[in-house]
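== subunit A ==
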Amino acid sequence: MNSGIGLIVWIIAYPFVSFSLGVLLGGYGRKLTARIQRRVGPSWIQPFFDVVKLMSKKTNVSHGYMHDVAMMMLVGGTLLTMYFVPVPGFHYFSQFGDYIVIMYILLVPPLGMALGVGQTANPNGSIGIARALQMLAGYEVTFVLTFIGFAMKNGTTSMYELMMIQQSGGVATWGLVTNPLLGVAALFCLQGMMNEKPFEVVIAPHEIATGPMTEMGGKYLGMMFIQHLINLVVELTIYMNLFLGGATNWFEYVAKLFALFTLVMSVNAVYGRFRTDSALRFFWKLPLPMAALGVILIMINGI
Partner candidate 1 sequence: MYTQALLALPLVGFVVTIVLQGTARRSPAILKTWALLAFVAMAAVATLAFPEIGDTYTGPMVFGSSLSIGLTDLSWWFVMMIAGITVLTSFFTLGALRDTGTYPMYYGWLFLKVFGMLGLVMSRDLLTFFIMWEIMSWATYFVMQQGKEEGREAALGYLVYAIVAGMVLLGGVLFIHQSAGSFEFAVITAYMAKAEFGILLASVLLVLVPFLIEAAVYPAHGWLPSAYASSETSMTAYLSSISTRMGLFGLILFVFSVFGLKAIDRIGISAHLNLRTILLVLAALTAVLPTYTALFQHDAKRLLTWHSIGQGGYMLLGLATASTLGTAGGLMHIFNYMTYVALIIFSIAAVEYRTGTTNLNKLGGLIVKQPVAFLGMLFGIIGLAGIPPMNGFVSKWFIYRSLILGGYPFIALAAFIATVGTIMSVYKLIHNTFLGQLPERYNDVKEVGLLMQLPIWILMGVVFTTGVFPGLILQWIAKIQVGMGIVPIAWTLGGVAREAGDLNMMVVTAVFMATFAVGAIIFFIGGKRRIVSQYDNYAAGHFLNKDVPYNFNYNFYSAFDHIFEKLYHDAPVQTAIRNLGRFVRMVADYVRRFFTGQINTYAAYYVAAVIIALAILKEIP
Partner candidate 2 sequence: MVSPMLFIIAPLAAAFLMIFINRRGAALALSLLTPAGLAILGVSWLPATLVRAQPIVVASIKAPLGIPLSLDALGAGMAILVAVSSVLIVLYSSSYIHRGHHEVRYYAVVMILLTSAFGLVLTRDIFNLFVFFEILCISSYILVSWEQSGAALEASFKYMVLGSIGSTFLLVSIALAYKAAGSLAMADIAVAFDSAPRGYVIMAAVTFLFGVGVEAAIFPVNSWLPDAHSSAPSSISAILSGFVIELALVVTFRVLNTVFAAVDVLPLLQIIAIAGVLVGEFSAFGQKDLKRMLAYSSISQIGIMLFALSLGSTAGAQAGLSHLLMHAGAKSALFLIAGYFILRTGSRLIDDYTGLGYRMPVSAALFGLAALSLVGAPPLFGFFTKFQILAAAAATGGGLAWFGIASILSGTVLEAVYLFRVIRVLFAQPAERSRVEMDLPALVSVALFTALVVFGALLLPSLSSMIGPIADGLATLH
Partner candidate 3 sequence: MISTAQILYGTSFALIIIGLYAVLSQRNLIRIVIGLNVADVGINILLVTLGYIEGGRVPIFAPGQPTTNWVDPVPAALVLTAIVIGFGVTALMLTLVMRLYAKYGTIDASRIRGLKW
């Protein structure tokens, strides 16, 4: 799937595949939460219905051109990241951009959203963005440190190569096994990256309306849903590729995806919400030192 006709077909099909996976994951997540909370929960493909409903709304309130462009940046940026993250059988683009590139293009959707939300001129939205950006200093910084350590250990910054190195010896060479400290620290970050509890102060329903989403309605909210669903897949895949050895085939890929998401959603279901500064303090007190210790161990081993 990395050359010729197969490549072109795959490039065209991949967004749909991702979206479908995202819908399933999203639905599964809601169902899982519901069950934990002893509810029945919605349909397994409820997210799909949501998107269809929102996209077909007649009233679409815009606050200006940046608001519109932001939606395109949001979805476009997420799809961009999606292409650069290798999945089983498809790593064509990883030769054009390593994890450092991914690290930065991951910031494109939030930036787009931030700009759009900015133009909506609603303080609830801006507060959400300010919180989101501050949260970066917690989870993103820690996650990057785990990556740095891992990349330094293996002498490459390419996500594909890191994945291949982990696959060389089965479970024993998985990042989570060889560098448990980094893996566990990154797991905390994953929770933050996915904006799930206890790190969901950005959206914070009931507190600041719904944060960035306050002024979003109709197709705007629909596009945010689409982005969210694809993003679920992308972020889980990144963690998987870095610490769970990626996947060699699609069955393994989907299994790992759901397993990881189960973990994230379980935590989400039972925890409350951290305030921004508490969340930051948490990240700086537990995962960050953990990752730092991991990196130091790698450095010591290196010498």
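In picking the candidates, the idea was that all candidates are chains of the complex that A comes from, given by their letters.
Some points to look at:
The criterion applied here is as follows: a residue touches a chain if its C-beta (ideal position, glycine included) is under 8 Å from a C-beta of that chain, and two chains touch if they have at least 3 such contacts; residues count from 1.
Not measured: the values here are computed from a predicted model.
The candidate touching subunit A in this complex, chosen from 1, 2 or 3, is 1. The part of subunit A that touches candidate 1 in the complex is made up of residues 15, 55-64, 66, 68, 71-80, 83-84, 93-98, 100-101, 103-105, 107-108, 111, 114-115, 118-124, 126-127, 129-131, 133-134, 136-137, 140-141, 144-145, 148-149, 151-152, 155-158, 209, 214-215, 218-219, 222-223, 226, 275-277, 280-281, 292, 295, 298-299, 302.
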